[in-house]
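Note that one protein chain of the assembly has been removed; the remaining protein chains are unaltered in position.
Now for chain A:
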Amino acid sequence: MADPLVSALKIASSGMEAQSTRLRIVSENVANAETTGKTPGADPYVRKTVTFAATLDEVTGANLVRVGDIGTDKSAFESAYDPGNPAADANGYVKRPNVNMLTEMMDMREANRSYEANIQVVKQAREIINMTIDLLRS
């Protein structure tokens, strides 16, 4: 049987890993917020989404969190009038990525906050382990 405090550390680090994957996806979206297609009428960058799922770890029996699926946002592209752009169609309209900066910033903040919460749990579990070790010193 696994020690619950050790599995607490493992669970929290799985949460941190999942949140950092989410942050990576956010940074991909933000970096490609202006990426249009190359040929006339081509589709631009499609916003990526990330989902989490609880999975049972068979070794410790703990419910870890894993990145379930990295999908794409199905919402429609915006179009802007820019006839000089190489990706402009016959009418001079360019399809622009469906990335909303406000949504991405929100997502980033939330990932950050969840990451911090996981760090707090790690700190506390470590503190408890230290308290137990201190018993030997008295």
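Going forward, a residue touches a chain if its C-beta (ideal position, glycine included) is under 8 Å from a C-beta of that chain, and two chains touch if they have at least 3 such contacts; residues count from 1.
Note that in this section contacts and distances are computed from a predicted model.
Remark: of the listed names "Flagellar basal body rod protein FlgB", "Cation/acetate symporter", "Sugar ABC transporter permease" or "Multisubunit potassium/proton antiporter PhaG subunit", the one matching the undisplayed chain in UniProt is "Flagellar basal body rod protein FlgB". The missing chain lies against chain A, touching residues 1-9, 11-12, 14-15, 18-19, 22, 51-54, 56, 60-65, 68, 110, 113-114, 117-118, 120-121, 124-125, 127-128, 131-132, 134-135, 138.
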